[in-house]
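Down below is the structure, laid out as structure tokens.
The complex appears here minus one protein chain, its other protein chains still in place.
We call the chains A, B and C, going by the order they appear; numbering starts again at 1 in every chain.
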């Protein structure tokens, strides 16, 4: 069930290719029978929201949505004042992968900063502020971070604190795209709350981490929650049968399955990186700090691997190898073996 | 599992309160294991799209989305030229229930027409055109119909043909909101294609008809499909793990389950109406042509029923009683009995 | 120079048809020679803004724009939070005359209330709030008034105070469309500040009152001005050669010309109404409280007048006769005479 027969193996192409976790399916089956209030008035939603508050802090206001783009758009729409612009890393998912959703749905300009390792720095933010200092550019009011980043790296808590300090000083809000926040939490050995406290709003992704399709937005700043339920519906993200989003989230929160899943994915990435790093003629392009391995391969190696394994090649060169909750140790070892062969 | 203990019974409050069909859950479980291409490159999506073309015609281009608001916004965004406006019935779901999604996401003005039975007429459309004849009003370019309507009625094929003829003559496109199209097909004894051929784009709802959450947009007019995949992603409606939308749709298409479900819901509405209609002091407010019974009740009857059953009261007075694929004959008879008691 | 030869006389068709005041042209000629800073850094802009603060109060923040639609859109964009909706009278200019500018440029839904005399009442506002009480409708956050109204009437200061009190109580902001505010000020014998204090933002129109084309937005609520200059540019309303908007406003502010012009227009409307009111077979449809006379005429009279005079007929029946700063007494008497003839 791995793509078409004879097609490349999908295992490391994307964590979006991964299967749904059996516990999630079981929870859906359990939630299905009988009528339940629509639009979030059900007990599964109440439980999932409570679980999310347990993670992020009692003042967090959680909203379930269908996917990560939706969480980003909803989160930014809550934070941005009229006409404001967003400062983000040039690789941000919503800057390059979401088909202009922020521009189209929110009418906002993205002010991008270079981020060679995927991470914004205070200096990079300051540089954007400096070049956007009059009405020729829309007013930057929100800095958007991604944790873990698009390049598989993680901001340390110290780095997040420094960025937050800058933002407070310059009157900027912080949005954090946490499509892979679980992997960052697993890597840093911290809690969701440890990261969430630096953000005014953040997403927490479940889709890539074992769900069929469900992500959460968490509103942290006081007073910003009043409009969010309206915006969610306006943006087409209010599930009528919300219990079926909530049951997925509930299953993953239950017993910390979300964290186990993320830890496993990270461990598989580490295992892969450990086997690849020593190989001559190959270079890890980024530090491995979540569930992604970016590796620069000789052209011949790439040509050898492409018909066998599906993976992305960045425009800048490196191959991206993603692991997930469902990645098997044997698959990692199998891929590493084929990379070794490709280099001969 | 019917709301909180002691709370009103939900059975007739909304078809969105209904359970998911077991066949849908089984299909999800079957689709879950192993990796699969993301974003619709999987075989479940291919199968669901083929099934939808079987229903609507070989030239139809289907796109799966998360819910009905999304299908409406996506469908309208494909049809509308720059700055164009929409003509619709005053009760249209996107005019009164979707929190201004069309205005917010598409920047469009809705030009509403009165529709006492939920159905637009050629005369009503002409009247809007007449009052919107210069640049003070945005140019109406698309007529949006709902089938079955918000008031539980159905356009006949003759009525649809007449509206289409008017629209062709006046250079207008036709969008059809088919959140409950299945119920209309079941009622009219026609096919989806019989209705779809009058529309340039239409939605086909599964969420209210047994799914957990999945709706389809069907593009019928030649040449309009090129932008739709971009718009779907831009609007936050591209499921990364699309197989889990597709498996739901596949399960409902399989063996005509979608039509069986709709037939059952309609039959239950008929059964309810048949028991209520003869009662003195009560009046059916609309013809029962799908899975909704609108009934005018004396105030005392309403007061008696409200603590026992959840149902909507229209601003204009009537109570709305919805049936679904999961409505049991005994529940219908039970409700009818309580209505009889309420009238004593 | 009154339309094409043989075409109907334009004098009472619209105050937008009126000539520019000679003092405005003189001011433009005086401002023209030599270089001056662009985008509002010039001394004419400084003077016009100072003059506007003299009218509206020292805390008012004025912004010049090209026309009334622009002032409305800019003013509302400053006041509305994400996704919020607007409560307004059904005849509001931006609801029926501005081609969906608010929907298109701001993505907002207008929640209209009936207003038989053009004026919103607290009860009408409350009724909208009641029918918009959950996420199915976008959150109303701003009430938009028009002073003088589209039907030529004026809110009294007492009525404005009552509406403001309601809005404060319900957490609503107030926008006031003052395209003809001068006429209201002249009628009420009050100051601009007397009205402006009830609004969070308001426009003050000069185009209909002697300018070539220039209107002002006045921001009254503390703290809302920071984004306005950005929004003005974003919305295409920042004049590069701002001195030529400012010189127009300056000329009209100078010596109270704006108020003299409005008084004259009002007086001409009164003179017209006084001659028409006693005529049998004719009825004033609205009280004459600014520079508009709405009059119900027999069909035969309308048919007699239409080839001779340009005027609007409301969909609801009455003819609209507008006066302006340039209306001559003899023209009023001439029109009145022809109306008398039309009724014979």
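Couple of notes before you dig in:
Throughout what follows, a residue touches a chain if its C-beta (ideal position, glycine included) is under 8 Å from a C-beta of that chain, and two chains touch if they have at least 3 such contacts.
Predicted model only: the values in this text are computed from it and were never measured.
Shown chains touched by the undisplayed chain in the intact complex: A, B, C. Contact with the undisplayed chain is limited, among A:189, A:222, A:278 or A:315, to A:315. Among the residues C:175, C:198, C:230 or C:258, only C:230 touches the chain that is left out of the figure.
In the complete complex, the hidden chain is touched by one of C:52, C:181, C:326 or C:339, namely C:326. On the side of chain C, the interface with the absent chain consists of residues 1-4, 9-11, 13-14, 16-20, 22, 25, 28-29, 32-39, 43, 65-70, 73, 98-101, 104-105, 207-208, 212-213, 230, 233-241, 244-245, 310, 326, using the contact rule stated above.
Where chain A meets the missing chain, the touching residues are 83, 85, 96-100, 103-105, 107-109, 131, 135-138, 315. Seen across the whole complex, the unshown chain contacts chain B at 39, 77-78, 80-84, 107, 135-136, 138-139, 226-227, 229-234, 238.
We take it that only the chains that are shown with their structure count from here on.
Comparing the residue numbers each copy contributes, chain B and chain C share more than half of them at their mutual interface.
We define each chain's centre as the mean of its Cα atoms; on that basis chain A and chain B are separated by 33 Å.
Computed centre separation for the pair chain A/chain C is 49 angstrom, with centres defined by C-alpha atoms. Distance from the chain B centre to the chain C centre is 42 Å, each centre being the mean of its Cα atoms. Shared interface positions of chain B, i.e. residues touching 2 or more other chains, are given as 98-100, 104-105.
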